Structures are given as structure tokens and as C-alpha cells.
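Some notes on the structure that comes next.
Only one protein chain is missing; all other protein chains are in place.
The block that comes next holds chain A.
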Amino acid sequence: MTAFLIILIAALFVIALWQISKIVQLGKSPEANGADGEIANDADNNRQGKYMLYFVIAMYVMMIACFIGYQDYFLPDAASAHGAEYDSLLLLTTVVIMIVQFLTQALLHWFSYKYRGRKGQKALFYADNDRLEFIWTAIPVVVLAGLILWGLFSWNDIMDVDKHEDPLVVEVYAYQFGWKVRYSGADNTLGDANVRFIEGANILGIDPTDADGKDDMVATELHLPVNRPVVFNFRSQDVLHSAYMPHFRAQMNVVPGMVTKFSFTPTVTSEDYKSTEFMTEKVRKINEIRRQKSKELEAAGDVALDPYEFEYYLLCNKICGASHYNMQMKIVVESEEDYNKWLETQTTFETTLANAEN
């Protein structure tokens, strides 16, 4: 591999030298007679103006190609209640900005081409037009006002964590470099906690004297019952982290010294999400890539990659140290019964402490 790279770089270097020599030739262009040779003349204007036109056409082709070629990069439909609204707002905003993008880039480059300099061409002395300027101040004002209003209503709605009746209260706990979940147990109230209580089996620093904490349960996977609102309390033990759950359109920073909150209602179970057309196709494609890669790995004597099966995940999205890139947790959304069944297998804090003493 290294040998191959060295050869490759040597080859690139030779090509670079060759190109540089060509550039040097270009630098000694014959038309250069005196300093005027370095100022754009009609021929330059003509050529560069045309390039501007080609450039904008190529740019349109690239933009369209990106939207078509990368359409499965967009996240699939949201798996949370507020996510549908988020997706509509994103779609509307994207459509608006792409329309503006297409129009303004067209004008900019078309004018650069159309009015490219020619000898004898007279520019129009046109310094001001209050009406025009009023129009293009007013249009953004109106469009943005619409987007802002919709955005603000959604924002207020999403960020109001107290709006739910009988939500499930869950703590998501971050540390370098992993996540833990604390369920609040039968009382649906999390016990007080502080890093100063961390000791032995009490890895999350739950206050052992607080009665609310006795039935709390600490888990390494986030299980959520479908269609029940969840209020997340985020806590970090060391540095800033960010709990990012892209498929639920949810994100909140996790800040040491304070509890941050976010809430949403998961609406699609893991099983249903996996079997959507989009996800089946996406996973098939990913597994094809992994198979190809495994072949190469096996040929080189390495271990092959496991085939991939989609699971919701939570990942860290705020730089937090060396292993920031691998700080993730699996999320499972399941039916109420499955969730309760799973919860029964978890140990309460009281039991954990008792076991530790034995």
C-alpha cells in the first residue's frame, strides 16, 4: 500500500511539474507587450464572459445532479410527532432558497456575460432607484417574516417541555466517551444527583439518601415506548456533549453543572422504521458497500465487516475529546408491552447498591 502511494505521489509530482511548466509558458504569453498586456482587453472580456455563462450552466447541472444523486442522503421521514412539522418547514425553506438561488445566480452570471466589455460600449450611468431598492428590501422582509413566524410557533411548541400530560421522564447521562440512561422508575421522578456522589456502583452520582432515586434504573440502551411523550433530562459528568437523535429531529447540548431538557414523542417503532421502503433500500445499498469492502479486507488478511441492520441511534455532536467520533448509544422504540417487559429486566438503584455491598 505504502509503495503504491509513493509511486502515486511521485507520478502526481511529475504531473504537477509538467503542469507548472505549462503555466510558466502561459505566463510568458506572446501578446504581452508592455503593462497593458496585463489588463483585460476585448478578447479577454469576450472569453471570460463566455466562461461565466458556461460556469453558471455547469453550476446548475451540478446542483440538479446533487439533488438527484444524493436524494437518499436526506434523512427519512421523522419518527417523532413534531418531526413532521419540522420536515415541512425544512422543505418549504429549501424550496424558497433554491428558487432565489436559481434566479440570482442566473442574473449575476448572465449579466457578466451579456455586458462583457467591448471597445466603444457605453456603460449606463445608473446610480440609484428608490423604487427598485424598496422592492428588493420588501420582498425578503415579507418572505422572511412568513418563515420566521412559522419557525417561531414550531420552536415554542417543540421547546415547551411541560406541555405533555403524563410524560415518561428519562435522564440521558453523558461522559467521555459514552452514554447512560436513567429511568425514573415507578414514581416517574428522578432522584437528585450530583457528580460528588459518584462512588463504586453509583456511577451516575445518584443521591443515596433521596427516596425518589431508590427505584431509578440505569441502562446502557435507550428504550422508549411508542406514542408516549418523553421528557429527557440531560446531564454530563465532565465536558460538553450534545445528544443528537437525527431521526427524531432532536438535539440538545449536555452541559456539566446543569440539567438541560428536550422532549418529543416517538411515533414509529424501530421495527416499522426498519421495514420502510426507504430504509430497506438504504440498508441494502450500505450492505453492498460493506460487502465490497469486506472482500478487500479479507484479501489483505483483515477481519470482514459485519452486515448492517438499521437501529435508531443517539450520537455525540459536540467536540468532546479523542473518541468523540465514537460516542453513540442505541435507541429502541417499541410497543408499550415490549417496553415494560424490557424495563422489568433492569435493576433498580436500591438493588444495585445492595448488591455492591454484598
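The definition used in the following text is that a residue touches a chain if its C-beta (ideal position, glycine included) is under 8 Å from a C-beta of that chain, and two chains touch if they have at least 3 such contacts; residues count from 1.
Here is the rule we use: contacts and distances are computed from a predicted model.
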item	value
Name of the absent chain as recorded in UniProt (options "Cytochrome C oxidase", "Methylamine utilisation protein MauE domain-containing protein", "ABC transporter permease" or "Outer membrane protein beta-barrel domain-containing protein")	"Cytochrome C oxidase"
Given A:132, A:201 or A:354, the one touching the chain that is not displayed	A:132
Missing-chain contacts mapped onto chain A	1-2, 5-6, 9, 16, 20, 23-24, 26-27, 29, 32, 34-40, 44-45, 48-49, 51-52, 55, 58-59, 62-63, 66, 70, 72-75, 86, 89-90, 93-94, 96-97, 100-101, 104-105, 107-109, 111-112, 115-118, 121-129, 132-133, 136-137, 140-141, 144, 147-148, 151-152, 154-156, 158-160, 175-176, 194-196, 198, 205, 234, 237-240, 242, 244, 246, 249-253, 255-258, 260, 282, 285-286, 289-290, 305, 308, 310, 313, 315-326, 328
